[in-house]
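One chain of protein is taken out of this complex; the other chains stay put.
On to chain A.
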Amino acid sequence: MKSLCIFLAVLFIPWSFALAKYDEFEDGDDIMEYDDNDFAEFEDVSEDAITESPQRIITTEDDEEEATVELEGQDENQEDFDDADAQEGDTESEPYDDEEFEGYEEKPDTSPSKNKDPITIVNVPAHLQNSWESYYMEILMVTGLLAYIMNYIIGKNKNNRLAQAWFNTHRELLESNFALVGDDGTNKEATSTGKLNQENEHIYNLWCSGRVCCEGMLIQLKFLKRQDLLNVLARMMRPACDQVQIKVTMNDEDMDTYVFALGTRKALVRLQKEMQDLSEFCSDKPKSGAKYGLPDSLAILSEMGEVTEGMMDAKMVHFLTHYADKIESVQFSDQFSGPKLMQEEGQLTKLPETKKTLLFTFNVPGSGNTSPKDMESLLPLMSMVIYSIDKAKKFRLNREGKQKADKNRARVEENFLKLTHVQRQEAAQSRREEKKRAEKERIMNEEDPEKQRRLEEAALRREQKKLEKKQMKMKQIKVKAM
């Protein structure tokens, strides 16, 4: 509805203004007529001038009497004219001199010759013409806007249909596994709406919760921006596909400490660079999954070999082999904190918060030209997700694995502390200086001189003690070194 109103407004406003402009031109003609009428009186003057000659004869004859002949329809102007003529009449009482009137004959001769000149019609340039054809650029623009609006409506509806198709297929499986399916977070309490939560015209969310092992599962249907014509055109150059991203947040006690990732080689390389946990714990290059019976297209990134061995059981391999084309990436991590944050120097004083997470990214088949059937074909992948949740709960590292994992985590923390050591030192130094300054101010502000002296002595004694301590430490270190 919104888009319709906008479209109508776009058409009507310039249309009404264009019409108003045309009205002005029509009125112009009427104005001209009125102007003509204003000068109508003076038009008659020229005719009266011709008729004046016989009147002149009359006035010259009556000159001695100085009688002014009043004719009908004459006003004051005419009388003035008559008086002027009366005065001139004296000089004109003599017989007409032909030489005087030579110029006058030419005038009537030249005016008809002027009428014989042909009227040339000048071509009005295109931009001054008032025809619709000259506005072709504007028509193009409006057509473009209409096309954009049409694409918006069509794209929006298609994304909606795909989302509904996905949800209708998966609803049963989800409702049997989770107590709460679909919550948009608007109510204080968790209420199951049983509907997808539309974040955008191309992103749909679904929150499921209420199952053993996991806190909750957030499913994001990330469709292509079919509602944006620019995006549609860009996709013609660079094909892309819809994605389904599933993020399972595990309970702390239900998952052991390990970092493991699996997916297409390209995706893993990208994730290794972007993700905080993968870059810190899985420093090796992605290895081919062929060793475990997976197709060549899939690669594995793992913190240690034991985790890979544990994860790749028969059922998992079966899932991965059958649906390899739909899998973009799978990530199991107890140190998941999202992508690396771009931080300025001096601000990083604490490690980012981590959560035990299972992250799945699936590609919808069809690479852009998706149909509702393609969305339905993702159902087995959801079964894989549920299976993975249970698997992550069951899988426990042995003693060696646990030791290795703990060592890794301690190492990462140490590295982090070393990096921030300088910043933390500076922070401590500045805090110490602040304290000293505050004390000095207190001493200065003391009015009682006795108290002032005592406080100063106390501050001196404290500083001396600190110096002594430092010297002791240095001596101890020297002794140890020796």
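A few points about this structure:
By our rule, a residue touches a chain if its C-beta (ideal position, glycine included) is under 8 Å from a C-beta of that chain, and two chains touch if they have at least 3 such contacts; residues count from 1.
One rule holds for everything that comes next: contacts and distances are computed from a predicted model.
The unshown chain of the complex is recorded in UniProt as "PAT complex subunit Asterix", chosen from "General transcription factor IIH subunit 1", "GPI-anchor transamidase component GPAA1", "PAT complex subunit Asterix" or "Glutathione reductase". Here the missing chain is touched by one residue of A:Leu145, A:Ala165 or A:Leu351, and it is A:Leu145. From the options A:Glu215, A:Glu439 or A:Glu456, the residue with contact to the chain not on display is A:Glu215. Listed by residue number, the positions of chain A touching the unshown chain are 6, 9-10, 13-14, 17-18, 21, 127-128, 134-138, 141, 144-145, 148-149, 152, 176-180, 183-185, 187-192, 197-201, 207, 209-213, 215-216, 218, 225, 227-230, 274, 338-339, 341-342.
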